[in-house]
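With one protein chain removed, the remaining protein chains of the complex are shown where they sit.
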């Protein structure tokens, strides 16, 4: 656990290696946070939920408990989210020292035969840290995209040319299945309890929807045909003037990536879609989005592997051939047809940690499978990500599903 | 069918009997519409979907097709919803003449051995008309409430004193059940197809939550305790300054009704709650909202009867004793724990009527059971109503459910 | 005075003759008020400032004192301005009865040798009523324009063809002049005290700017050239998408009038301009707007006559030839280069009437000369009208001025 702790914590810093104090300061929209804030908040999480269990614990700075609380109302008031980018103090150096202060204290605890509760809490803190690693990447991508200079976060990763993988629908299981976490290994509360679900006859596509396929939707007027869209989606398209995925250029030939502006890779998965766009594309394609239960019953049979954060590519990659279900993990989070609600019998974690997931079960949709920014050891088949239907700044795309 | 047509159409006019042209002109918020607009739009619906099937049909006024289209994008552009209250022309008299013009034409069609498709479309138009009857009542209630004079729509209905009915939880069915419309009688597309659902062990309360019970929640600080609320709900409570149901007075003793300001009836169902409030109350009460499948499997065994529009009371009434499940139909729409999404295998109606229900399947929650403003012959066990979680101006309340 | 009282009050009703209760109910924007509200508020003004001086006065309805107070904070709270259109009650009939109730009481007072203070207050009430007569016309014009049917308020008035009057600049007075009301006859407090102003060498155009002249500005790209605009004006043009005066059709050939859509009259004064547009046009024309002192010193020498409300045309008319300064009164209010601020030594009226004019002396510009909707006996050379720079729904245009 101590090794894992150090590894995950160091990984967060590694992700910031090419970023300046100024880069880590900026907040491009209320949904995103500055990199420095992510660095501090993840440390606050350990301080609050691990270290502060010891009544003798002295916080690094009382005021920081206010600044770096994200949304835990039961702990106390917090700095307003849209104003996170205004905190030039504490400085990046102070935040890095804060991280070391917290790391030292946690490591000391872990050194002394930690009990199960401590281990669980530290693991929760690490899973939390990994979520923020992904957000740190998507947030800096958005911030850099807001800069007309379109700076690059890293150098262009090497790409391999793959022949396109033909689209096939693979039938899924039918009848009563069990989904949800089975209690082996870490899981968030929202993945529990493991429970029965009834699957109707269906099939899932063997791979993700590609840029080429999505381009056809764009070119054939998908964004101008209200009949393809949910009512809220159409209103959003009109209000925001959407005509293509978030980071695509208006020329439909290039897109903004963490390596700066790059030519669209034809057979790479389309990315940075809202739920509205994923849903409209599926309707246009004569298909539908998979439910999360359909997805999980397929994914449960497959090992977690793919184009994840660990590859360092940080951009979705073309499917490499094979007859199996491809790209279940990594590349892009897959929007599902399932609203994010509780599983039958769901119980949030006790205490303030109960605010982690449960209170967001309204107005969001489940995404599955992780993305090119998700750490491999953070994922599992039962993992439920969730975002509001208009969100586009995550690495989000889709796989088609259909009734049989 | 002709008799039903005339009866439903006449009923709409009867509901306007005590309202002046000025009353029918006003629109108190974008979600609501003027009474005159309801009168015109319901006629437009018959004109558009029934009469205009005949190529020789001459519309009463071409421009009105634009004014009274609600949201059917595939038919063409439409008058902006928030501006419906600005249409002083056509006048109420012209709109009433429009209704007669449409009625005459439909009656003529019905007189000539109508085919099945015509009958289906007319029935759809009547169900649509009945939905707008309820909206007409909830919209004028809201508009009158916005007037500091707090005018009354009708005289105070007689109330009967009932002893409070003790709260009991009645176990529901378990395992695979079928829900959705069985094809007997009219149903909207969103109630289909009839399909299997898996019910987990559960029980439902024998009656609706009462004013007295909700008052305890208010008095014990329910609106000040973030831990009881969904995150979006808490943000809404803060932003809007909510401290009680929509029409309650700040004294917590009186409420606005269609009969003007009235004393709260202690054991009558609490009403005009948002989903957020219903959900928070259930959490506070150690219970949860029922799913729509749980509700429907209970309601399918019970005849449609209760305090519905036909009683003329137009205000929820106290439960009258009995050992059965009470108040399943009428009084208040019951918020469920189910987001409004499609049933497995759902197909929207063909053509423009496909916009009726399907495109709203995002960001809303299902309500079941009808209210004191719903016509009795408009309801059925499979009926799915839906509203966004912040909506409070409908007659909406809740019944508790629990896991077993 | 009694005759004038009855005449002015009757005139208000005459202006409503062609309007239904529905027409008089609607409020098309927060800046405008429903006709019914104007009818009630002008009566409230007499009740509040004339009748209520008698301690024994019994208001028609206590609640109406709240509903029909416009902005007199020192009297008490008031109904929110943007919600005036929601007051379907009191009905038009009740408001008309309220008018009679007030009229009877005022007439009774006037019958008994009224003292000077009473006469002054009644005259103030009549001047106030006349201001609302003009607003009633501009507000119903805006409301009808919001209706896609574009209804007409009255029949098309006859127009006379006039040869265009060539533009000439007539030198004005120079040096110290006196402006402001001279104490003969009624004046609002903001026209006082009469005081000295220093006029710099200047000249004023002999007539108003015409549609033809303004059309040249539009056609030559006036709305696309930021250099012609004030910074706030350019931001407004961009944000609102302005490309021509408020009621012009996009075809630049027709405009909405109180007689419905009509062809633009080439040599009629351009109308429904904001200050931003008047200022930009003047800059484009190599001229500037007159100051209010320049305007008043010219107008003081001319009798009040012109195309005013009394002609019944209710639309600006072409200048009829002559060597004098034309169109000083009537047709359109002329935007001046003078911000609306107090005259040196200004004292607001005592008591609540002090809120009539003084508190608006920030962020508005002075307009002079009255319009085709202003009653002739309401105008005088010293009259100061004022509106914010973006306002366009008044009959507002411009006359050019220049330095010499």
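By written order: A, B and C. Residues from 1 in each chain.
Throughout what follows, a contact is a pair of C-beta atoms (placed from the backbone, for glycine too) under 8 Å apart; a residue touches a chain by one contact, two chains touch by 3 or more.
All values derive from a computational prediction rather than experimental measurement.
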Seminar exercise, completed: Check: shown chains touched by the absent chain are A, C
Exercise. Thinking of the whole complex, not just what is shown, which of C:17, C:116, C:161 or C:362 touches the missing chain?
Worked result: C:362
Problem set entry | Candidates A:148, A:166 or A:350 - the one touching the absent chain | A:148
Exercise. Where the complex has a chain not shown, which of C:14, C:113, C:323 or C:403 is the residue touching it?
Worked result: C:403
For this session: Spell out the interface residues on subunit C facing the chain that's missing from view.
Result: 71, 73-74, 176, 195-198, 200, 226-227, 229-234, 275-276, 279, 337, 339, 341, 344-345, 354-355, 359-363, 389, 403
Exercise. What subunit A residues would touch the chain not displayed?
Worked result: 20-23, 25-26, 28, 36, 63, 66-67, 79, 83, 85-92, 143, 146-149, 151
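Here is the rule we use: only the chains that are shown with their structure count from here on.
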For this session: Make each chain a node and each touching pair an edge, then name the shape: line, ring, star, complete, other.
Result: line
Exercise. Centre to centre, by mean C-alpha position, how many angstrom separate subunit B and subunit C?
Worked result: 46
Exercise. Taking each chain's centre as the mean position of its Cα atoms, how many Å separate subunit A from subunit B?
Worked result: 37
Exercise. How many angstrom between the C-alpha centroids of subunit C and subunit A?
Worked result: 58
Problem set entry | Residues of subunit A engaged with two or more neighbouring chains | none
